[in-house]
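Right after this comes chain A.
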Amino acid sequence: MIRNALIGLMLFILGSAFLTLTMGFEPATELNRTAAYYATHAQEEVGAQNVVTAVLITWRGLDTLGEVTVLFLTAAIVSLVLSRSKAPKGASGSGFLPSGELLTTGTKMLLPLIALLGAYVMANGHLTPGGGFQGGAILASGALLMLLADPSRRFGHKIIHRVESASGLAFVGLGLLGMLFAGGFLDNKLLPLGQFGALFSAGIIPIVSVLIGLKVGAEFASILESLEETEDA
Partner candidate 1 sequence: MSSFHWVQIPYALLTLFIVLNYGLIMTAVVQKIAARVGGRHGIPFWQNYIDLVKNFAQRSKITHGVMFYLGPVFRLAGGVGLLLFVPTIYGSTWAQNFSFAGDLVLALYFVFFGTLGMALGAGESGHPHAAIGVSRGLAQVTMAELPLALAVYAIAVQYHTLNITEIVAAQQGGLFHWTLFTNPLATVAAMFAFVGTMMRPPFDVVLAPQEIPIGPPTEYHSAYLALMQTNRAIFPVAKTVIYMNLFFGGASSWGEFAIKVFALYMVSAFIGVVHPRFRVEQSIRFFMKWGVPVGVLAILMV
Partner candidate 2 sequence: MAQVSLLIGFTLILLGLYGALTNRDILRMIVSFTIADAGVNVVLVSVGYMAHRTAPILDSAVPAGQAAARIIDPVPQVLVLTAIVIGLGVTALMLAYAYRLFRLRGSLDISQFMDLKW
Partner candidate 3 sequence: MKDIDETFRKIDATVPLREELRPRTVTTPDGQEITIEPLKDYFCEAAPKVHPKAYFQIVENFYNWARSNSLWILGFGTGCGAIEMRPLMTPRFDAYRYGVQWRPTPRQANLLIISGYLSVKTLKRAIRAYEQMQGPKYVIGLGSCTINGGMYWDSYNTIKRLDDYLPVDLYIAGCMPRPEALLHGFIELKKLIRAGKAEGTNRYAENFASYKAAQKSVIKDWDMPDYNW
């Protein structure tokens, strides 16, 4: 009780700090210089309609690479963490009742749609809200659906890892190519910007988006798979 009160007190003080921040906060009325730069240069420098994606993949591309790496790491570590309590092949999932007809059939119907949606979101990241992460997540939701429909199902490990690795390598490779042939690491002008607003435009953004999407999808799938393959699953 004292402990909780103490925690409460501390959080109160922390909250008062936050309150100070809030009270002192005045929403900006103008874009600050960074944002203004992005807003004005998104078109000619990046050629992406979606400024967020433009920032995400080009100007802050290194963050995005890091972000992908976070997922990569998580996938790798989750598989390391859980590898020790991995169930023998075929043993996991056997404890569950088979999924119902509805789920199985629904899965079969939905999967292509999900994949399509994922691909669309990925490819159109530079034009509309969305992008590699979102697309990858949608793809992974497909994988989740499959697992729900058939708990004893196994994905091809190799394929997932290959996809993951290859897309990651390609991402890094693109970045390096940017250093060689354009203005720097992950420079967007490696490819021509194309027509503003078209699908194949905005330099390498669509490619990177797709790579990210594939990688994120693969990583999520890999995490799900690791979780699924434990003894208790």
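Everything below uses one rule, namely that contacts are C-beta pairs under 8 Å (C-beta built on N, C-alpha and C of every residue); 3 or more make two chains touch, one makes a residue touch a chain; residues count from 1.
How were these candidates chosen? In short, all candidates are chains of the complex that A comes from, given by their letters.
Model, not experiment: these values are computed from the prediction.
S.K.: Looking at 1, 2 or 3, only one should touch chain A in the complex. Which number is that?
M.R.: Among 1, 2 or 3, contact with chain A goes to 2.
S.K.: Provide the residue numbers of chain A that touch candidate 2 in the complex, in ascending order.
M.R.: Touch list, chain A to candidate 2: 3-4, 7-8, 11, 14-15, 18-19, 21-23, 25, 27-29, 31-32, 34-36, 38-40, 42-43, 49-52, 54-56, 60, 63-64, 66-67, 70-71, 73-74, 77-78, 81-82, 84-85, 127-129, 133, 196-197, 216, 223, 226-227, 230-232.
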